[in-house]
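Only a part of the assembly is drawn; its chains keep their places, and the rest are absent.
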Amino acid sequence: MKIFKPIKENEAKGRVKQIFKDIKKTRNITKIPNFWRSLAHNPDTLQRTWQNLKQIMKKGALDAVTKELIYVAVSITNSCEYCTRSHTFAAKKKGATDQMIKEMIDVVGLANQNNKLVESYHVEVDKIYK
Amino acid sequence: MKIFKPIKENEAKGRVKQIFKDIKKTRNITKIPNFWRSLAHNPDTLQRTWQNLKQIMKKGALDAVTKELIYVAVSITNSCEYCTRSHTFAAKKKGATDQMIKEMIDVVGLANQNNKLVESYHVEVDKIYK
Amino acid sequence: MKIFKPIKENEAKGRVKQIFKDIKKTRNITKIPNFWRSLAHNPDTLQRTWQNLKQIMKKGALDAVTKELIYVAVSITNSCEYCTRSHTFAAKKKGATDQMIKEMIDVVGLANQNNKLVESYHVEVDKIYK
Amino acid sequence: MKIFKPIKENEAKGRVKQIFKDIKKTRNITKIPNFWRSLAHNPDTLQRTWQNLKQIMKKGALDAVTKELIYVAVSITNSCEYCTRSHTFAAKKKGATDQMIKEMIDVVGLANQNNKLVESYHVEVDKIYK
């Protein structure tokens, strides 16, 4: 179906063209990834999603690499391959090493296991954690 | 049901008693949390889970705070309240500030939204990410 | 493995053949989709699933398009590509426009984000909602 | 922990106070729900989330009730009780009947069942759906 085919960069007009330009500059890339070309079917969605992402993923109390690793951890838990691959790529570009990624994966595996052990035994929240 | 009631500390014997001792010492706490008291119904599970956790969560290429934040991010995505509360507590004890936790939460919200936008448009993985 | 290969239409016999006929007539299609050909390995499952679907998806207080959009929203949340594609197809056949689908996607993204913000802050249910 | 306690309305200042005022006016309510009072710990998050929600949930090609029902369908699938209750409330306020809600629930149950049947049999996407 048409809405499932990403829009071509040279077909972008007006607001979409502007946002594509900002994405390439901010990310220091020469081609717009499929994600943004897909969202371009809906310029409001493209603009809102890009603005949200720029605001949230910039360095703050957490550095940019840590934020990307957290993003990837969520994406693995949600089984989203595109999201895992694109944000692992971003994490590495921002300085994450292979060892950091592998340790993040171990934590994700452990958390998923223990989350289910907690559910299994219906563990009540200890007072100290409230 | 009986297996859903955490074992009392003073009822712990043998291997379970030893592990409880190690948990209190390693974590610098005086009471065993409900999670470990529940796993104690199955000493093999208790020992394996505690050994896994000690191995994975210790400082490596990622520091211990970052690992706790990743653990919490997964737990939020899985809607596990106990896990979120107990590991937010651990993260703060190891040095995470409120601002760091709030930024982690923002990344988790964003990743969950964008993961679903990716699924919606069936976005194919760009070559550069493979 | 054999159970993962859809049954061919011309191999359908007895009850399965009858249900295939009903599917083609009800849906106004000429080929049985892979989903139903897979379920046909288990005639009871095929019959139960088809009867459930006919009963639930027919026009009621909600029109058929709205029901398909809700179905797709759930399938996106579950990351089921086949389900998303086949029911987006059904929604369009029943009258959904591209704009309706894009707005549904935006709601799905928003709900997934806010669901996680709610989990993050352990928000208690307000009295007015109970 | 402090970040898990909603901020009191009379403690809201500056930007947060303004947004609280806008929420009450737009929603025609007299008390700020716990969700918004929790997000207020992070004024950027509060503002972004409220703006996103206003933009996405307003009447478009889909009417406001349909959007709320889709929101609830996602929230059920994610097991988020607060989200289910608060948006079922919103749906009813905007005109949804009990019968509409019950039919939405049936679709959600069916979609969740069939999503898993699809995963079980590894059903390949039919050409017609691409």
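Letters A, B, C and D mark the chains as written, and numbering starts fresh at 1 in each.
Here is the rule we use: contacts are C-beta pairs under 8 Å (C-beta built on N, C-alpha and C of every residue); 3 or more make two chains touch, one makes a residue touch a chain.
No experiment lies behind these values; they were computed from the predicted model shown.
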**Report entry** Overall number of sequence copies in the complex as this file defines it, 4 displayed
**Finding:** 6
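Criterion: only the chains that are shown with their structure count from here on.
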Query raised in the report: Where the centres are mean C-alpha positions, what is the separation of chain A from chain D, in Å?
Result: 21
Requested in this report: Report, in whole Å, the distance between the mean C-alpha point of chain B and the mean C-alpha point of chain D.
Outcome: 27
Query - Multi-chain contact sites of chain C, meaning residues that touch two or more partners - result: 77, 79, 81, 85, 88-89, 105-106, 108-110, 112-115, 117, 119, 121-122
Query - Arrangement of touching chains [line / ring / star / complete / other] - result: complete
Query - Residue numbers on chain A that touch chain B, as the complex places them - result: 3-4, 6, 31, 33-35, 38-39, 41, 45, 49, 52-53, 56-57, 60-62, 66-67, 69-71, 73-75, 77-78, 80-83, 85-89, 97, 99-100, 103-104, 106-108, 110-115, 117-119, 121-126, 128-130
**Report entry** chain C-facing residues of chain A, complex
**Finding:** 1-4, 41-42, 44-45, 49, 78-80
Query - Complex interface listing, chain B residues touching chain D - result: 79, 85, 88-89, 92, 98, 101-102, 105-106, 109
